[in-house]
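Omission of a single protein chain aside, the complex is shown with its protein chains in their original locations.
Right after this comes chain A.
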Amino acid sequence: MTDSKYFTTTKKGEIFELKAELNSDKKEKKKEAVKKVIASMTVGKDVSALFPDVVNCMQTDNLELKKLVYLYLMNYAKSQPDMAIMAVNTFVKDCEDPNPLIRALAVRTMGCIRVDKITEYLCEPLRKCLKDEDPYVRKTAAVCVAKLHDINAQLVEDQGFLDTLKDLISDSNPMVVANAVAALSEIAESHPSSNLLDLNPQSINKLLTALNECTEWGQIFILDCLANYTPKDDREAQSICERVTPRLSHANSAVVLSAVKVLMKFMEMLSKDLDYYGTLLKKLAPPLVTLLSAEPELQYVALRNINLIVQKRPEILKHEMKVFFVKYNDPIYVKLEKLDIMIRLASQANIAQVLAELKEYATEVDVDFVRKAVRAIGRCAIKVEQSAERCVSTLLDLIQTKVNYVVQEAIVVIKDIFRKYPNKYESVIATLCENLDSLDEPEARAAMIWIVGEYAERIDNADELLESFLEGFHDESTQVQLQLLTAIVKLFLKKPTETQELVQQVLSLATQDSDNPDLRDRGYIYWRLLSTDPVAAKEVVLAEKPLISEETDLIEPTLLDELICYIGTLASVYHKPPSAFVEGGRGVVHKSLPPRTASSESTESPETAPAGAPSSEQPDVIPTQGDLLGDLLNLDLGPPVSGPPLATSSVQMGAVDLLGGGLDSLMGDEPEGIGGPNFVAPPAAAVPANLGASMGSGLSDLFDLTSGVGTLSGSYVAPKAVWLPAMKAKGLEISGTFTRQVGSISMDLQLTNKALQVMTDFAIQFNRNSFGLAPAAPLQVHAPLSPNQTVEISLPLNTVGSVMKMEPLNNLQVAVKNNIDVFYFSTLYPLHILFVEDGKMDRQMFLATWKDIPNENEAQFQIRDCPLNAEAVSGRLQSSNIFTVAKRNVEGQDMLYQSLKLTNGIWVLAELRIQPGNPSFTDLELSLKCRAPEVSQHVYQAYETILKN
């Protein structure tokens, strides 16, 4: 007897027949009917019309029938909420049944009925079941809390179920503990801020005890929970590691990987000198290798994780290269991952084996795999210098096969090898040129053109080769066009006599006939360079190129550390932090590795690195919105691309550097045409901000004949502070300050690229703010910012932007965009950058205004510890556009009457009391009067910063 008979009745009156059977008196017939209903349900047929009839069968002592009815209820209660109420009584009754199986079943099913009305009735039985004497019921009830929380979170909190659940962590039964942890983890995931799993050494101890005794699934939950804990010192970390290590021998691969996660994370805290550290490293290898003998799906996930682990700690698997050798019948997704890891593990010791394997793979059938294998050979050459020669000859062998895609891949990687080992393997160029005609992929064409341009002097017919590409210039992709332009310019600089015509042709093609702004820009730059200063052009275009790094697609260290904390999760499969893809924009808590406690090695830990910046001065990063936007924009962020972008970007960089100088000298007489103060100084392209400042102050000194104090420079400039730490901006660090010189405000920025990829396409925007500050020119970062490069920029500001009162008044919210993402930060600007130059009030006017402003607008402040005399004070203030209108001496005290005007026309009047000649009393008293009293506080702060620095 099989169940397939339940599917056989598909006649018209089916529902009707079932209805009759369900209402039959005979138990057996009833049960058969319910089975038929369930069978229809499983294949997606709608049998909801039978709801009342099925519910009627619920009150029975037959457990199977009861279970079947429950199954039905779970499926259809949502669509029939009113009917579902009918079932409530039976549920409540079943929750009191003497049989624990029925009690558990009832509470389990009630939780699955996602109907609000029912959840109210669920609370009481659930409360009882959470304290049930039978652990089976308790463990089922624990899960039920998570279900209920999913339906109605508020209710769960109000009823205090969360506390009961937390108590269950101390339950005597390990299964109950595991389920409580699982339920709490799930609830915590939807409320990242809540402190549900507040772990302390006691609770950790309980979890570790339960770990040994609960089911494999429970072990996964407990291990994942343990991974979120940060031990207080290396001793605690070691003792947890010791108790987790036995899990590495578990048959369930998910348990193994979760244990690996805990160990990888806590290892960070152990000193490398410790014997235990070495033991642990040795213990990690075998279970990881064992994962590779499992089913292909498991292998895939394991390999993605191993990829992270070998980047973080290559020593673990360095002797296990062979297990990553590819078998011809591995699924393609496994093959590609294995290949990746093979290259990461390649070293001088094993390179011969690896190369032999890669060569084998390059003759396989699967195109994607073959391509990757060819590329891998190139990567080996770059990584292991001793093998380069062998790799090149292997690649040449492969080019001889004339298999089209193999040849193209080989040429792309040979270009990288040339970059890494210049002037070493040029003998192969001839072979490469033979294959010129077969190249049809842009990347390969661009690579070939680069090679021809770079070695133009050694290729006799370089001009012919390049000319042949030029014929179809407009049909080429941008990548090829850019490369062709650069290559021809290189050729021209090397062999100027024969190629003048060619270079003219390409320049006009690029500048006049092209719609692509990048191409046009590059064309114009070359053109101007060549026409103004060919020597400089040579220096720029043929400059020595920076070396390319060994490993081109490593994950950025900060991201890697975060991903290590996510071993075994989806994040580790995608190699992206959960914030990049988890649905719903819930604020995902960023995890980071614990800092090593032994201080000598603190540089290794990511936590301590940004801590170097004074944390108190760190501006707030605008939180929620930013993260959300970041999430949205981050979706397509791939790993850094290897090869060609590096090459082209360096070329661009060279070009732009030259452009700076060239353009400046060209346009030296109309500096404003380019719009940034950084272009004012003629000789250097990028003027360091302070140089500009001192120049400006020189100028202001000239205008400022009234100033008696000559030693002081212009408006006070605060030192640069870190506004956006690299941790929060995917490796971009921004620090900056504000300056005011001769009537213009600017924001001096310092951008540092702490990521592994090149940053381009910078742009900046301000939110509306109290004084309408806005960038007067776009953010001009001329060259792509390479890793570890820093650039200083002075961004001119004006005050004609839109106005919105901020809290605090001088708060400025800034968005900076680059090719990676958009980042948000906010900073406070000192008010004195808004003090205008014509802020000096006439004496009479001052008196009248002082009287005119009501007394309640007067604010009193004290500036402590300022041992300056009246002269020095007024001199300093004047350079920041606070003007002394009058000075009086009253009872041995100097009274200064001062005025200043803000960019929006608000006048602020001040009375400053100084007690000279009294060294024990160095406080200044400041009274401010202003029609807009809310600025007083900030004016006072400006006074203080100006006077104290």
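Everything that follows uses one rule, which is that a contact is a pair of C-beta atoms (placed from the backbone, for glycine too) under 8 Å apart; a residue touches a chain by one contact, two chains touch by 3 or more; residues count from 1.
The criterion applied here is as follows: contacts and distances are computed from a predicted model.
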{"item": "Which of \"Cytochrome c oxidase subunit 5A, mitochondrial\", \"Dynactin subunit 4\", \"Par-6 family cell polarity regulator gamma\" or \"AP-3 complex subunit mu-1\" matches, in UniProt, the chain that is not displayed", "value": "\"AP-3 complex subunit mu-1\""}
{"item": "Contacting the left-out chain in the complete assembly, out of A:Leu274, A:Leu570, A:Ala848 or A:Ala932", "value": "A:Leu570"}
{"item": "Touch criterion as defined above, residue of A:Lys78, A:Lys272 or A:Arg888 at the omitted chain", "value": "A:Lys78"}
{"item": "Touching residue (missing chain; options A:Ala33, A:Val54, A:Leu68 or A:Leu465)", "value": "A:Leu68"}
{"item": "Residue among A:Leu208, A:Leu298 or A:Ala763 that touches the chain left out of view", "value": "A:Leu298"}
{"item": "Sole residue of A:Val47, A:Leu184 or A:Ile220 that reaches the chain not shown, by the stated touch rule", "value": "A:Ile220"}
{"item": "Contacting the left-out chain in the complete assembly, out of A:Ala254, A:Leu281 or A:Ile906", "value": "A:Ala254"}
{"item": "Hidden partner interface residues of chain A, rising order", "value": "1-4, 6-7, 27-28, 31, 35, 38-39, 42-44, 62-65, 67-68, 71, 75, 78, 99-101, 108, 111-112, 114, 134-136, 139-140, 143-144, 146-147, 150, 173, 175, 179, 182-183, 186, 189-190, 213, 215-217, 220, 224, 246, 249-254, 256-258, 286-287, 289-290, 293, 295-298, 300-302, 322-323, 325, 327-329, 331-333, 353, 356-357, 360, 363-366, 401, 403, 568-571, 573-574, 578, 581-583"}
